[in-house]
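For this depiction, one protein chain was excluded, whereas all remaining protein chains were kept in their positions.
Right, chain A next:
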Amino acid sequence: MNLLSGLLEMELLRIWMKLSPDFRERLGLLDSTLILDVPLGVISRIEKMGGATSRGENSYGLDITCKDMRNLRFALKQEGHSRRDMFETLMRYAFPLTHSLPIFAFANEEKFNVDGWMVYNPVEEYRRQGLPNHHWRITFINKFYELCDTYPPLLVVPYRASDEDLRRVAAFRSRNRIPVLSWIHPENKTVIMRCSQPLVGMSGKRNKDDEKYLDVIRETNRQISKLTIYDARPSVNAVANKATGGGYESEDAYPNAELFFLDIHNIHVMRESLKKVKDIVYPNVEESHWLSSLESTHWLEHIKLVLTGAIQVADRVSSGKSSVLVHCSDGWDRTAQLTSLAMLMLDSYYRSIEGFEILVQKEWISFGHKFASRIGHGDKNHADADRSPIFLQFIDCVWQMSKQFPTAFEFNERFLMTILDHLYSCRFGTFLYNCESVREKQNVTERTVSLWSLINSNKDNFKNPFYTKEINRVLYPVASMRHLELWVNYYIRWNPRIKQQQPNPVEQRYMELLALRDEYIKRLEELQLANSAKLTEPSSSPASPSQMVPHVQTHF
């Protein structure tokens, strides 16, 4: 580990560390005195290390565990009570919720020339998809979050299902998360629906309304005989869920549906897997058995399963074989991963910067992915079992896709990394709270700044130069271990030894060529301008030497 000495500063948002001048010189850092810049929101855990009697250099101080794959250790002088003060201040501001303080986003007064809160307008997004149409209607039944408190106010449901039907279906779905439309295919009109598990329970309860509702969904495409249900869980887990009142759609109750399990594990498995990834990359990369160590984290295996599931969903819908209903247990983790990834594969609009923001805003934020619980914003309880890197895993899947299709996405790697950084930073309101109803209560859109304001006012920084806009192209990534890679630039970015070339040399070369092209075009235009100027006054200046020669000869 690198040891640096300097002055530590803290403000409401972040810890800064400024180096003492002699260190600055030694590192050759002439302009930047800043060596460390950690948003307080990224802190997961703060511990004191060593005691008043500790001997040895750097054995006394603070240990800070971060949510973004790094640990920080500050060695302090033992004199005075500097550590106690620092510890308490840090605890207070890093975990404001625990101390009944407001999260930093509410104090942030940054101004941007674009308002990111305007990016997502559900009515507009559904209109883009061609909705409502004569099979699908927009309902405001959830306007006051009465049907389902974790769903958005605006939902798209089958035209033939009345609001009364919806209420009865809600009674049979976990946390009232009824099947609603996420995406409709512009041509074959098959749809992706999302919901939570049915409340089948040990006794194998049935619900006529739910059964009818699913059949109504199927019937929006007359030529299709089956509705495909993808249960994201391993079948064992789905069965086990019956014990707590949940379960899955049985063949008897839903004869017009076919159900497949996608074997994606739950939030706890994912959390442990990421922990193992951290173990092999931080503080040192496990060099000697890198690949088998990576394999033993199972991280890429989970990525593979998520992608494989999304591919199946996308394939069903794009081939027009059937409409698809996706759920897991509550329909806010794995379900969000599957629907949003499938939509990313199917709809090129979501591969643009703004389209992706809408996708995140819609499938994740508005449909109640529990960001507050999964990330633990401002909460000191680092061991909370609700925490899990589900959204990170989704972004990782997107990164894997962008690696396989370097020209298909308008955004670059920096865009994805920025999203992840501010997933933790608490600088923006975008990822705060678990669902729309709470956000509305907290007035998030009025009291905080949106992350998309930052991004959309600096769009050029986040653009992929290779982007080729293509309409209606379905992307099928190859979900094979042969192609999946660990996202080194993200997971190992704190390791100075694994220095990746930044910016990416291929990208850099492309930008250079672009600049060269522009310069040539400019020069060509100048040349043409000069030529045409000569043409207009042929008598005063000779156009070219070759024309001069015969002219001179006539004089002889």
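One rule holds in what follows: contacts are C-beta pairs under 8 Å (C-beta built on N, C-alpha and C of every residue); 3 or more make two chains touch, one makes a residue touch a chain; residues count from 1.
Quick note on the criterion: contacts and distances are computed from a predicted model.
Peer 1: Quick one: the chain not pictured, UniProt calls it what, "Myotubularin-related protein 10 isoform X2", "Isocitrate dehydrogenase [NAD] subunit, mitochondrial", "AP-1 complex subunit gamma" or "Proteasome subunit beta"?
Peer 2: Listed in its UniProt record, the absent chain's protein name reads "Myotubularin-related protein 10 isoform X2".
Peer 1: Given the contact definition stated above, which residue among A:49, A:269 or A:285 touches the chain not shown here?
Peer 2: Candidates A:49, A:269 or A:285; residue touching the omitted chain: A:285.
Peer 1: Which residue, A:70, A:128, A:212 or A:483, contacts the hidden chain when the whole complex is considered?
Peer 2: A:483
Peer 1: From the list A:118, A:202 or A:514, which touches the chain that is not on show?
Peer 2: In the complete complex, the chain left out is touched by residue A:514.
Peer 1: Just checking the interface: what residues of chain A touch the absent partner chain?
Peer 2: Against the missing chain, chain A presents residues 285-292, 294-295, 300-301, 304, 404-408, 466, 468, 470, 473, 475-478, 480-483, 486, 488, 492, 497-499, 501, 505-506, 509-510, 512-517, 519-521, 523-524, 527-528, 531, 544.
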